[in-house]
Structures are given as structure tokens and as C-alpha cells.
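Encoded as C-alpha cells, the structure appears first; notes follow it.
We show some of the complex, not the whole, and keep each chain where it was.
Chain nomenclature is as follows: A and B, assigned in order of appearance, with residue numbering initiated at 1 for each chain independently.
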Amino acid sequence: MAATGGTTATVVGGSGFAGGELLRLLAGHPGFEVAQATSREYTNKTVGSVHPNLRDLDLRFTPPTDLESVDVLFAAAPHGVAMDHLDEWQAAADTVVDLSADFRLETEAQYSEWYDGHSAPEHLDDAVYALPELSRGDLPGANLIAGGGCNATATILGLLPLQEAGLLDDAHVVVDVKVGSSEGGAGGGPASSHPERSGVVRPYAPTSHRHEAEIEQELGLSVSFTAHAVDMVRGASATCHVFPANGVSGGSEDSSSGVSTGDLWSAYRGTYEHEPFVDVVAGGSGVYRYPEPKAVAGTNGAEVGFELDEDNDRIVAFSAIDNMMKGSAGQAVHAANVALGFEEAAGLDQLGLHPVGSP
Amino acid sequence: MAATGGTTATVVGGSGFAGGELLRLLAGHPGFEVAQATSREYTNKTVGSVHPNLRDLDLRFTPPTDLESVDVLFAAAPHGVAMDHLDEWQAAADTVVDLSADFRLETEAQYSEWYDGHSAPEHLDDAVYALPELSRGDLPGANLIAGGGCNATATILGLLPLQEAGLLDDAHVVVDVKVGSSEGGAGGGPASSHPERSGVVRPYAPTSHRHEAEIEQELGLSVSFTAHAVDMVRGASATCHVFPANGVSGGSEDSSSGVSTGDLWSAYRGTYEHEPFVDVVAGGSGVYRYPEPKAVAGTNGAEVGFELDEDNDRIVAFSAIDNMMKGSAGQAVHAANVALGFEEAAGLDQLGLHPVGSP
């Protein structure tokens, strides 16, 4: 835990999975001191009684109604809570970092279309999207930061270089996502029970996933998005199928103008070469030749990569993250680091594991 | 085991996964009597020493060089073996059912393009593709039957109703496949070891998968195919993203001419209502609303289904099979049943399991 005198932080919703990750990251962060972790259900219990990895922390949950004054409040509550409590939270903290969907979209109209409306639309303009790869310039000094959705994050990171390179001008951008069970949170109904959820390849959002709204907002194009539950706990993997207007080099279209593998390397390196948390993984030898969630599990890293399909004039772009980290708590801490002027990687320098099962 | 006097059968390559499935199915088949199961490596050992589910069978592996004369020879050998041994096999059996890729494609040119050529191209014309949903009319009396590839089978079954309904006229048919580890066979290198293979979402064939050739041949169109390894042992799941030329009903195109959910029900029911092994699963309540491999594991069943994406003028079609059954040994026995005049479901009436983990 940070020394007394550090930047103080509260975690609202500390007993959920994302709340636990925030507590893990803040416990190892050189600049933060955790003041409170709130939980209605587990008030007065130790955080270690819920999160066994945090048994050595000397911290008990407090009720969400008794908020101390702190520097930063991280909120990991279900959708709809943040919009109803933002005023309270802003009274307690200079900076609010919300991991829910409540402030990710820019307009009330989007919330009407994709969610059930919004109870605090006057704050939508204040929010900065957390993903530093998109919003690094806007984060310093922000006092309301909205964490991106995990599937949206994976998709955006996979497609961003293609968008910047002008290769997403076609209407048929297919994003086929595979996610782990932690995305469903600590509760979960019958579909999340171990007997029903083990070993699945289950289409859980064939169409109309709410993250489409976020992806469209950030990338400026509509994607054909489908999400599947697969047998892992952590992880989100996006496979993006893209058909560039001029075809691909060596493909059936005019190859002189088509995109080449070299063009893709340039695009991905151009976007990410200075990013501390994004690796480009495309080909090579061995077992791990393309992005996969196992390789980044437990870390704030993202892997992105690609392959060219000459037969079908297609680019296949891959992106893999740990949904609890880069797709949630890690992204939030990363954004807070940028917002508050810490080193970007402070508290986020965990290396992944090898081998690792279904992390 | 069938009574003496039944149709005799040999299984070549009986110690592999597909060979074991053939033995399981033939052991429970009312019309077949297994004469031999061959294995170079396990000659003289009981089949139960390799396949623990077959411990009660009184059968030992014989060398592949000593073939008795039988009615049907099922071959489950690696790619390339069947083309080199077909003459021997045909000398020993009236009917050869080959589960490998050696006789799936129709022309030598295809083998030159997708494989390493073909050593017995003169037999390509004789082969009938095993999948009865495509070739029922051609199977009776066939003496060379070529089992379909598992990923191709899943894809073809998912897309066939759309093709028959004239909805596949667009160039951008994306097929995103997820498969289990049994697809790699009983051997398998480091990538197939449990520590490396557990919990993965691993792009193992981003582009240029050989099954594209088979799909193109059977459906008459090129698909943009990408395959991922996921954490299950049995199962292949294909998610097909299709953009019909006239858009979808309620979509952004002229909705009066676009495809509707009713159109899709008509198409899928039209294609499959009399098929004994294909169920249409699309929506409804509960946990299992769309096709998924768990629901058909251990059976010869296929589940196909769909959802309409108005926002993107897209059809999402799902297909799920057990790669060892409908995608391999079950398909072979089904085809043999049709070829020889048995009841179609003879030996293939196993019900699946619920609950079941990663079967």
C-alpha cells in the first residue's frame, strides 16, 4: 500500500470482480493510498474474505453511503448506479473514474437508443473516454473519466490502425468476439453456472450488442458485431474481418493498389509503436503467433495483429485483452495515471504468466 | 456387436480419434459386424487399451497390411494415405468410406492448389461426398465415399439454406469458426499440449484454410474463412456473417425487399425439416437459444440457427456440430447407411448429455 501522504482513493463497488481488480492494482501502485472500499453486501468484512488474492490487505468494506473525502473515486457499480450517484461521488472526490457504461456515450440520444435513457445527461459532456490510446490528450486534468467497455476496447484497438490508414471505408466490417465468464460479473444466473457455462461456444449477443454504439462513436463507423461466450474466465478476443475498397495486394482486385502486408505493418506500428501497453503480434514461429488472451491475462497489455487473405481480398485483424484489466480496471488506472500525472505504467507493470490455463 | 451374418466392416486407422469413434458407432450398430480394426502402432493390443470407452469390446488391433475381405472398409488415416492405398482397400472391400481429405475434392487441380497434389486422380470422379444433406441421392450404391471436413461440414450446414434461398450473392461471406482440440488428432505437438492449449482463443488458421476449397466446391461460392482453437475437446462452431444484396427487413436498405426473419425460418425449415440430424435453433427462452456444440456433443446431430441484424443489414447464421461425429465418424456411418440401404439413423441414435462440460 502506498505510504501515507499519497493520493487517496476510494473504490465504490469493491466486492465485485472489477472492484477487486481495482483494489489489487491500487495496492501495488506507488502513488495511491486506498482510503475506502465500499460494499453494501459485505460491509465490515475484510476484502480478503471476498477476494482471496487480497487476504494480506488490512482493509474492510464500508457502506457506500459513508464516503470519505478523497482525491480519486473509482466506481465499479452496475450500469445505472453512476448516473444516479455522480453528484455524491463528485462531492467526495475531485476525480471520478467510472467503469460502468454510464458516461461512455456522448449524447442522451445514444442512451435512449442503446440503453434505457440517462438520468444525468448534463454530465455527459464532462466525461473523457478512458482509453489512453484514443484520449491521451484529453485526460490530464479530467474530473470525470468513463472507462471503455471490454469488447469495445478489444475491437477499437484491433481496428484503430486500419481506420487511421483509411482502410475501413467498406460497410462490411465484421467483428466476431469471444469472451470469458468474468464479463458476467460476480453474480450470474443459470447460464453462468459452471455446469452450463463450461466448454461452451455460445452466441450470447448475436446482434445489437450495446458496445456497437461505443465502437461506432470512437471509430466513426458501424460494425457488424457478434459476441460468443467461450470457456475461459478472463479475456476478450476480437477477430475483425475487413474488406478494403481497393482489395489486397496479390488478391483478385487490382493488386497494384491493394493493401499489402507491409502496409499493415506500417499501419499497426505507426499507431502503436510508442504505446506502452500494445504489442503487435503477427506471424513468426512457435505456438503464440497471433494475439490471444492467454498471453496477456492478468496484465494491462493488449495484443493486436493481422493477416492478409488474398483469396478473399480480406484483412483479418486480431485483438486480445484481459477484459478485467485493459478492458476494465487496468484501463481505469492507466487513465487515472495520465489524468493525474503519474507514470503511465505505474501500478500496471505486472508480467503475464506462462504457462497459464484458462486464467 | 452385430450378430454373425451382418454386414462386415473394417476400420483402418482404428487407434486414432476418428477410428475410435467409428468403432464405437459400429459396435452399437444393428447392421454391422466389425471384422478388423487396424493399427500399426498398437497391433495385437486391445482396442480398449487405447480407447477406454471400448474396454468391453473383445477386439484387438491388426496390422494394416493384413486386410480381410469385408463389405465395407472405413478408413481414418492421415491425409495422403488413402490416395496411396485405395487400390488395396478396394480389393478388400466393396465399399470404401474414407474420412480423410483425399477424395473430397473433385479435381486434381484443386489438390494441386490446396494440398500437395494427388497420387490417384483417376479415382476422384468415383467419389461421392459423404454429407447426406447434400448427396443423399448419389450415395446409394456408391463404392467410394469421401467424408467431409469437420469445419466444412459445419459451414455448409449453416449456409446451405441461405444459398438455396439465393441469399449468398454477396462477396463478403465471413465464416468465423471455433474448434476443439480433438481436431488435431491423437498426436499433436507442443501447441496441443494441455498447458499450452487450455483456455485458448487462438487463431490457428487466420486465412487459407484448406476447407475453403471444399466449401467453395459444395456451395459454389468463396467464403472468407478463419478458424480459432478454443477450450473444448469436441465441437466445431461456425458463425457465418452474410450481407444479402437487398438488405434485411427493417434494415437501412429498402425494407420492402429485404430478407425477414420469416424468410429465414422458411429457408431453414425448407432445407432441413425432413433431415433426421439437423435441428433449427433460433431464439426462444432459456440458456440454449442458439446452436452450440455442447448441445450436440457425442451425437451425430447438427444445430443451425440465425439472427437478423437490422442495424447492419446482416444475417448471422450459426452452426454447431461434434467434429468427431457429424464432422467425421458419424457422417461416415450416416453415409454408409444411405449407401447400403440401412435405416439412416441406424447406430446413430445416441442422445446428447445435459449437463456436460467440455465434451
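What we mean here is this: a contact is a pair of C-beta atoms (placed from the backbone, for glycine too) under 8 Å apart; a residue touches a chain by one contact, two chains touch by 3 or more.
All values derive from a computational prediction rather than experimental measurement.
> Once every copy is counted, not just the 2 shown, what does the total come to?
4
We adopt the following convention: only the chains that are shown with their structure count from here on.
> Between chain A and chain B, tell me the centre distance in angstrom, where each centre is the average of that chain's C-alpha atoms.
Centre-to-centre distance between chain A and chain B: 37 Å.
> So in the complex, the part of chain B that touches chain A is made up of which residues?
So the residues of chain B in touch with chain A come to 171-172, 174, 176, 178, 190-191, 195-196, 198-203, 206-208, 212, 222-224, 226, 228, 230-232, 235, 237, 239, 241, 243, 287, 290-294, 307-314, 316, 318, 320, 355-359.
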